[in-house]
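Note that this complex is displayed minus one protein chain, with the remaining chains in position.
Chains here go by letter, A and B, matching the order in which they are written, and residues are numbered from 1 within each.
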Amino acid sequence: MSDNLSPKEEARNTRYAEYVNAVSPQNNARKSIFHSFWIGGLTCSIAQAVGDLYAIFMPQLSKDMIASLTSMTIIAIAILFTGLGFFDAIARVGGAGSFLPITGFANAMASASMEFKTEGLIMGTSVKLFSVVGPVVVNGIVWSTVAGIARYLIGVI
Amino acid sequence: MSVTLVHKSETNCNFAKNSTTIPNNNLRQSGRQTMVFENQPKVIGKMSIVGQKEGKGPMGQYFDKVLTDDKQGEKCFENSEIRMLTDAVKGATASAKLQIKDVNLLLSGDLLNQITSSSYVARNLGIPYIGVYSACSTMTACLAMGAALVNSGYCQTVACSTASHFATAERQFRYPLEYGCQRPPYAQWTVTGAGCSILSSQGNGPRITMATIGKVIDFGTNDLNNMGAAMAPAAMDTMLALFKENSLSPADFDLIITGDLGKLGSDILRDLMREQGYGLGRNYIDCGNMMYYNEQNCYQGGSGAACSASVFNSYILDKMEKGEYSKVAYLATGALMSTQSCYQGETIPCISHAVVIER
Partner (left out) sequence: MAQKEILTYLIVFVSGGLLCALAEILIIKTKLTPARILVIFLIGGIILETVGLYKPLYKLCESGVSIPIVGFGASLAKGAINLAQEVGWIGAFAGGLKQTAYGIGAAVVASYLVTLLFSPKSK
């Protein structure tokens, strides 16, 4: 955003932006929302089934542990799909249906990890592992800490 | 006299015929963008290489070489790009019946940081080299500079080349290859390929008669996925300069080609030019638009430096040699942003350079 645009140029840019918006093709919104819906829903249902199976076969485990095991399993499957190279094909159809569930988190981490393998496991993979999921991890830690302290303070008062 | 810069009012039409008779006293008119080459450097050699996907596209049969494996057995895609570009320069030199050591200068560029691919190619070939970065318009930038150097007599033979690779560009500008993300329908697909032209004052071949150096044009777009819309105004600006300064019109050309505007971008360019009073008819095509079939899921078509370079060095020059086209205007367009500049809130500056090739 350069500040030295003349009013004439700004008017031209605004007009051009409106024109581009009008002529650029848009995704078929209904279709992509529908695909997000069923792929997202299916992912959650599969996770639910995995959790139920763990509960049946390992009844000694606590509920928390089963939840952790379930996410670990789903993460492992998503990462395996990424490695085999067909996660991105699912994601192209699924959109938010594949990146909003924990599968998207796993894919983002694994894809960055694989991509930078060519720079070496230390300077490539290890450095860039969080390059795509960084925003989620950082914001998660910061804001959960804030939440923990806030609830603690409310409790003290 | 080397480069002939011509006063606007001195010319009326069909410039190439008149170019040698232009009086020398009007040579340096300030603000003029078009260089007219009175010695008309010739394109005596060419080579195009593309990846697998491009080979399956509509232009597939015209390319000199289609890769069967985009990695070519190298350990990374960057090395594959270097190999592709090396092969293109060597192949073009061979097709001109020259040896690498006969080339006076290599002008080359690519899309990677610090244009490393080109520099490594120059290291491997051991010839004088100047790296050129003009994003996807690198091919015409090289051709314009190469033609000027050959025309002036400082160089006899100049190799102009460029390359791009889907996998390396993806990592540079977007996300990891296996990262699952949706692209909007107005996105484009980076072409894997390389192209090289050999310009010389000797020999036979299509002649470069003019080159118009573009200005950086920014119409304030900031959508990194919508490159066609960002670059179309730059193509318009350079095309207008080419037409107006030389009193030309679209009808004077057998073919007008743009680099990688894609389907959307070329439609926008038609609209923009119509607004300026120039109708681009059936003799206008866009290389990005021609690169893939609809079923290949490449959205608006190809992009990248190799997009127009590979089509120009195969289809276009072949057809010119066969005599199907005798006067072609070639405008490649490039977007000059970086990923940082866009996250810093800058808009996308774009450029387009034009060269006119005549048979």
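In the analysis below, a residue touches a chain if its C-beta (ideal position, glycine included) is under 8 Å from a C-beta of that chain, and two chains touch if they have at least 3 such contacts.
Here the structure is a predicted model, which means the values were calculated and not measured.
**Q** Among B:Pro41, B:Gly146, B:Pro176 or B:Pro233, single out the residue that touches the unshown chain.
**A** The single option touching the absent chain is B:Pro176.
**Q** For the full complex, which residue in A:Ala22, A:Leu84 or A:Ile157 touches the chain that was left out?
**A** From the options A:Ala22, A:Leu84 or A:Ile157, the contact with the absent chain belongs to A:Leu84.
**Q** In the complete complex, which positions of subunit A touch the hidden chain?
**A** 26-27, 29, 32-34, 36-45, 47-49, 51, 67-72, 74-76, 79-80, 82-85, 88, 95-97, 99-102, 104-106, 109-111, 113-115, 117, 121, 125, 129, 132, 135-137, 139-141, 143-153, 155
**Q** Could I get the residues of subunit B that touch the absent chain, sorted low to high?
**A** Those residues of subunit B that touch the unshown chain are 51, 53, 70-71, 77, 165-167, 176-178, 181-182, 192, 223.
Quick note on the criterion: only the chains that are shown with their structure count from here on.
**Q** Provide the residue numbers of subunit B that touch subunit A in the complex, in ascending order.
**A** Against subunit A, the touching part of subunit B is residues 75-78, 171, 175-186, 219-221, 226, 229, 233, 264, 267-268, 271, 345-347.
**Q** Residue numbers of subunit A touching subunit B in their complex, please.
**A** That would be residues 1-2, 5, 10, 12-14, 16-17, 19-20, 23-27, 32, 82-83, 85, 87-88, 90-92, 94-95, 98-99, 104, 107-108, 110-112, 114-116, 118, 132 of subunit A.
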